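Quick one: this structure, given as structure tokens, is what I'll be asking you about.
Every protein chain except one is present and positioned as in the full complex.
Letters are used for the chains, namely A, B and C, taken in the order the chains are written, and counting of residues starts over at 1 for each.
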């Protein structure tokens, strides 16, 4: 099997190139020679609506953050096709393990605006009990793993999760989203190697959006993107135009067949661009040109898919304005409700550290309660949770 | 630059294959079409002598371990060509950062048998002051970084070291050896990616010897070896027959030119086989067939190179027996001397933790000294270091 | 009952857990065909198949990342880290992920099924990198449980409890005792409680606290003390996190004296936590300063290991000093 060569020749990877799979041109027209995937009208409309809703939610919540109503926010803007397109190609019960910028996946699966808001405001209805920063969503019923800030940790976890699915034999897989920056972490290498060795039904979905905060992709890796790394694991790989929802859908659909039917991992690299700032704390003008952003704004993935849908006569301008209108209203109404809700109860400080609260934690909480009873004004949320009356002055603390 | 494709096709790495560069056939004859590298007589003889000396040292020290004179040992057996061939292609001042099985590199550079023995017995002359297990050699003057047991940690360190060399502009590089098992660690990915991004003169030399303790390469990775991973970093890569010293020499010589002249990292994968047990604590009969070992024994790298040398009339059977004889004698004599030497002094427990001993460590050592003075028999080495008389009975403890 | 060494007890516990529950899956470096470099997983692949007991690639962060995902999925992974010295590449997966999984998701998801087994400790001529006792890095990490058995009987009962515990458990195995410690162990299934210390010797003059391999050393010191007429109460903590402070406090309220011993370096070691807690809670009852007998504040040495280790003589001296205070 070994092929011998008696001349010392070095290779570098430039011997081959990995094309970018695309179906829709910027005008939403199928490329010549391309065939549309089997995507039915209702499915396509659902995909589109989730993209649009994600865009609108992001716009509104960034504005809320700017108004000081929210401490922090991260937008998916520019990458909606990659996220929602991939999600639409999955079985609803497939596990999704995302990085943080993938709210579109939840939107597609039916996370309600209420549910988003409760997390964003960390109120008493937040599934995460107000413990994590905004955008760290999770949903058990929607098979969406709660987001964790440390980058790339979810990638080997996805390999393990999928291994469990394979043993369970339920024909499901796991898809994990991550950025091209996170792919530099050691956990990435661990995850892909173990997945290929252990033959696991997992889809590694890399959102290559050109930046990791301020670090451009050329300072992140020297190769032609992330895709060539798959070769090092003998793993199926495809690169796709991340701004083309149709192509992303089709690539993911096919990847899923490989994953589930052959128990083999697949790497998908979606080429896109982070149109917004990294987060509400970031200002990209310090590290990239506006003109670069403008070029990408022309490739808007939401618009491109809308054009295709419209051409299919599956979507109309009227529907568009109606949906925009109703979504904006829903977001605003929900926001107002969510921000007024009480904080999680004081006990949530010590629950879920262990399955059962330990005696030591009970002791610590008791001490804290005694302390808050002595100084209720200093701890308005804790005092409220303990039903203590506090002077009205102190409560302004809560109304930021 | 992006190439678009409108058909969803997956790649896996099977699109290309990486040949194995070789020059000498098992009989030590140059393959047809192969040309011998510019390796002069004295250089070739030095290379051979180091291979042979490594083999003999390993044989003798394993025996010593079996006799209970040494706590632990690891052999290089089967991989001498890969290690010594690579080292012979370097500048003497290039830094070598090895894993643990690369004593051949030190042998080539002139580490004396005395120096080996002092480390193996951790005596007062050991540069490492008796702190690390046997085979954890280091030599500042020979530019050989002290071995560290945690696997793969030296690989990103090599990238950093080489970055410093590049800034210093002294035309040197770093070569780091590691096993195909260690290449699974996250540090491997970190090291190669950073080296290619930061354009660093480092040679990543992977000894693919088929096993990581009991784990065969097929359970370590699914791809065709380690070499294809270079493609993921757009890094120069060559695979070489690790049992062919001439090919290893030539591949490394050329890699070094790329590293030093272009400031680019290179990956070399040397295909070989760990002929011995993993270490003196291991018994391979539990996980691999004797017949497999036999196949590889036929490819003995030391013998193959000897045959070539002999054909060149650069080596004779007489020289062989003389060298074997004198080496065996030297090893035995040195061993006897080294094992009798005193242990490092008690103070070596607390020195080198920081550049200067801290007050707290002085306090701790003082306490220990007081304790040993009270119970000298229980701590023969410490007592000796403190010049305490101890009853003869206790001292047997030292003569294992 | 059968006479077993500590490795056999662990192997037996794994065997029972795997036989009982298909969801229990054992993996790690060399744990498959070979049964682990110490042979703790011997024959498990033969019995339960390659899908449930297998070698992983050589990557600790991957092993624990994989294990976290597998546990979140509902399986019951028992991951082996070959030496505790090599657990650090997985530190992020353990400290930032395993420990915080349930809390951060508001209990939507958890990795409670996970058990991480790893051999720790010195006294085997292992030098810096085959001797470490890293427990204190983990006892400072809420969300983890840390368990250390002292003998074969404890090992089997505690490991079975750890595997079935609803929280992730780091199970530290005293490798010096793997073959050295033998004892009578029931062949059937049993569990010992997690979170409960055990008084292994009753006495009234002074309390000695430790865990794992150090218990043997402590008992030896207690015997030396007995020869001097000092009556030691000895407590094996067994679980270091969450630790049974009440048991230790109660004993010290009675004896008024405390010596704690571990192999890890003094500064920041877990003995500091115990001493601080007990000094606070037993303030009016302490008759002499709490003494910690530990490793030095250095990496673990090789040739001078005997000098470095907190052996029975050093503990005995501390007992004497405490009693003579």
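Going forward, a residue touches a chain if its C-beta (ideal position, glycine included) is under 8 Å from a C-beta of that chain, and two chains touch if they have at least 3 such contacts.
All figures in this text were calculated on a predicted structure; none of them were measured in a lab.
Peer 1: For the chain left out of this view, which of B:69, B:198 or B:311 touches it?
Peer 2: The single option touching the absent chain is B:198.
Peer 1: Consider the whole complex, including the chain that is not shown, and state which of B:134, B:156 or B:265 touches that chain.
Peer 2: B:156
Peer 1: Which of these touches the unseen chain: C:23, C:100 or C:156?
Peer 2: C:100
Peer 1: Could you pull out which residues of subunit C are in touch with the chain that's been left out?
Peer 2: Spelled out for subunit C, the touching residues are 61, 85, 88-89, 91-92, 95-96, 99-100, 103-104, 128-129, 136-137, 139-143, 241-243, 264-265, 267-273, 275-277, 279-281, 283, 286, 288-292, 296-299.
Peer 1: Would you write out the residues of subunit A that touch the absent chain, in ascending order?
Peer 2: 71-72, 122-123, 130-133, 136, 148-151, 181-182, 184-187, 212-215, 219-221, 281-282, 286-287, 343-344, 346, 348-350, 353, 358, 360-361, 364-365, 368, 371-372, 374-375, 378-379, 381-382
Peer 1: Of the residues in subunit B, which ones touch the absent chain?
Peer 2: Residues of subunit B in contact with the hidden chain: 95, 97, 126-129, 131-132, 136, 138-140, 145-146, 148, 150, 153-165, 167-168, 174, 186-187, 189-191, 193-194, 197-198, 348, 351-356, 358-360.
As a working rule, only the chains that are shown with their structure count from here on.
Peer 1: Need the most distant chain from subunit B, centre defined as the mean of C-alpha atoms.
Peer 2: A
Peer 1: If you tally contacts for every chain pair, which pair is highest?
Peer 2: The largest set of C-beta contacts joins the chains A-B.
Peer 1: Averaged over CA atoms, how far is the centre of subunit A from the centre of subunit C? Could you give it in whole Å?
Peer 2: Going by mean C-alpha positions, subunit A sits 39 Å from subunit C.
Peer 1: Once you find the CA centre of subunit B and the CA centre of subunit C, what distance in Å lies between them?
Peer 2: 34
Peer 1: Just give me the whole-number Å value for how far the CA centre of subunit A lies from that of subunit B.
Peer 2: Going by mean C-alpha positions, subunit A sits 44 Å from subunit B.
Peer 1: Could you list the positions in subunit C whose residues touch two or more of the other chains?
Peer 2: Residues 54, 57, 59, 61-62, 89.
Peer 1: If I count partner chains per residue in subunit B, which residues reach a count of at least 2?
Peer 2: 184-187, 219-221
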